[in-house]
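Quick notes on the structure that follows.
Only a single protein chain was left out; the remaining protein chains are all shown in position.
Note that the chains take the letters A and B in the order they are written out, and that residue 1 is the start of every chain.
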Amino acid sequence: MVGEQVLIERTDFQRLLDALHQRGYNVIGPTVHDGAIIYSEIASVEDLPIGWTDEHEAGRYRLKRRNDQALFGYVVGPYSWKKFLYPPVLSLWKAKKTGKSFEVVPNTDEPPQYAFIGVRSCELHAIFIQDRVFTNGKFTDPHYQARRQKIFIVAVNCVQAGGTCFCVSMKTGPKATVGFDLALTEIIDDQRHYFVVEVGTEKGAEILQKVPTKRAQPDDIQTAKERIAQAAQHMGRQLDTTNIKELLYRNLEHPRWDEVATRCLTCANCTMVCPTCFCTTVEDVTDLTGTEAERVRRWDSCFTLDFSYIHGGSVRASAKSRYRQWLTHKLASWIDQFGTSGCVGCGRCITWCPVGIDITEEVRAIRQSELNRTQ
Amino acid sequence: MAVTVKPQQIALAVSTDPMLPVPYRVLRVRRETSDTFTFEFGSVDGSRFPFAPGQFNMLYLFGVGEVPISISGDPERPEILVHTVRAVGTVTKSLCKLKPGDIIGVRGPFGSSWPVVEAAGDDIVIVAGGVGLAPLRPAIYHILNHRGEYGRVVLLYGARTPGDMLYKKELAEWRGRFDVQVEVTVDAAKPDEWRGNVGVVTTLIPRAHFDPHHVTALVCGPEIMMRFTILELQKRGLRDDQIYISMERNMKCAIGLCGHCQYGPNFICKDGPVFRFDTVKEIFGKREI
Partner (left out) sequence: MTTLERLLAEHPFFKELDPRYIQLIAGCAQEVVFKAGEFIFREGDPSNKFWLIRSGKISLEIFAPGRGPIIIETLGEGDVMGWSWAVPPYRKQYDARALELTRALEFDAMCIRGKCDEEPKLGYELFKRFAQIIGQRLQATRLRLIDIYGSHS
């Protein structure tokens, strides 16, 4: 059954959610909340953003009504799945004073078993990248690993591209090719609303047994393929990744960094919405009596001054150096560290930048200046 | 006889979860300077603390916070864990108030080490500035414990004033040995309190006795001091791959996951803190990297 393609009618979609719920999954999917697409717990298909789409431009995001009833007719919201696999705030351990000494009790809370509905191909790749960061090195993050091992992934292939999307440049989409349990392509015709479903794993096949399916006909498969291909042709952005590591390494003192620093507010939005950014800090706190202490891990950002603070001051005191750190880490040093780019081309950092700084544009400016110099 | 173990093997052996601090008791405290103290710790459960020279620990003070501090004891005496701490931040200021019997949490050891094993057969020149002598002391112990394995051994140490020097008693002992050249210099001194050299530590390098073609240099101190030290060593004819430096950055997790200590493509906590200079020379000295 793995590798096969089947059809699920829109009218049967609830059965998929039910099957996952019955299996004990905490089902997370897109919802409309605060005027944005937010991944959140869903009970029924009615919770999905039926008939909504989103517009993306640099520094601009709007939800809009579609003229159909698509369930997955949007691109991506501000949050990625990392907030479930890598919670923004997590207690690592608590400690109790025992006389002069103390006892440390690690946080061994059993994490929820998540089923993610509507994972885009770029987001799948973001998960693969975080897998490398957290589970592939000398040390492993046990909290990430515990959550990651248990997830069920229902990917959704993109049949439309957002204004800030560039997954084609990053080779991360728009079609989900690996790493999912099920991958859906949503198709709405004049008469029909259905999903072409690719089965990725045995686990996926097992869930499908509880859902009415039909064999996908060659026509259906072809239609799905064409829609995805269409999305690929309509990428809102492009990023030339040719020798990008070398390009950025040899341009650490490029004047463009000063220029972008005049616009960058160092607000850290880009790092918060980025599905691969993984930096954290820890806070050590005590209760009022001073007998119980806790260490809490929180998402952090290389855009803060505290991030690089060593006694006496911050290593990266200027906005320029902090923007440079983020961009060169994402697109260059990430490759040295983890054997992959840190960017999946989801476009969130462009959309959610309050001043509309565009990572693709910054790289283009640096690349272009080199071409101009050699001409 | 202790064997130098690779950092990876030790780090994993200490604790299954490297994020959990293990309690250690303060055994002895020695005041080094007005703001720097050396602490000897013993584990609460009697276990030993093997480490390689140059590695560091995360020291946790109950409810206050945690800081990376290099280990400054003798690697062949793993029953005692030694740290020299300078009171410069919130946590280090609190650490410096510790008294014998107090308990702290320790995570580690972490990071890369000085190439004391690889350098056997070579001359050794150690250049330390300020509290930079602390992370080098385990290397000095190792080299002196195995003195016969090395050629000439030179220790060059620069401090701000005579009162800011660490390990004065030991420096005097090392100076007394015939098989080690120890040169100490201070940036400023009054004639009635100091009979030694006055000048920056780099001025000691032209006078040091070693064979530039067969020497390994271990350098630790403020980044500017290391920059000029490297220049002087290069003038003596050392290649970049003969020079090792120890770097410092903000650290939170010490296991390469929190992102804070990034230095170009390196994580100082796991790829460093000790780097062979040629591996970082493209970014070393670059502003705000």
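To be clear about the criterion, contacts are C-beta pairs under 8 Å (C-beta built on N, C-alpha and C of every residue); 3 or more make two chains touch, one makes a residue touch a chain.
Nothing here was measured: the structure is a model prediction, and the numbers come from that model.
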Which of these, B:Asn197, B:Asn250 or B:Asn266, touches the one chain of the complex that we don't see? B:Asn197
Candidate in contact with the missing chain, chosen from B:Pro50, B:Gly65, B:Gly108 or B:Gly130: B:Gly130
Which parts of subunit B are in contact with the chain that was left out? 35, 86, 88-89, 129-131, 158-160, 164, 185, 187-192, 194-200, 202-203, 206-207, 221-222, 224-225, 228
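Following the convention adopted for this analysis, only the chains that are shown with their structure count from here on.
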Could you state the distance in Å from the CA-based centre of subunit A to that of subunit B? 40
Enumerate the contact residues on subunit B facing subunit A in the complex. 8, 11, 17-23, 25, 44, 60, 62-66, 88-89, 92, 101-103, 105, 248-250, 252-253, 255-260, 262, 264-265, 267, 270, 282-283, 286-289
Name, in rising order, each residue of subunit A that touches subunit B in their complex. 92-93, 95, 97, 100-102, 104, 106, 133-134, 137-139, 141-142, 249, 252-253, 278-282, 284-286, 290, 293, 295, 300, 302, 307-312, 315-318, 320-321, 324-325, 329, 332-333, 336-337
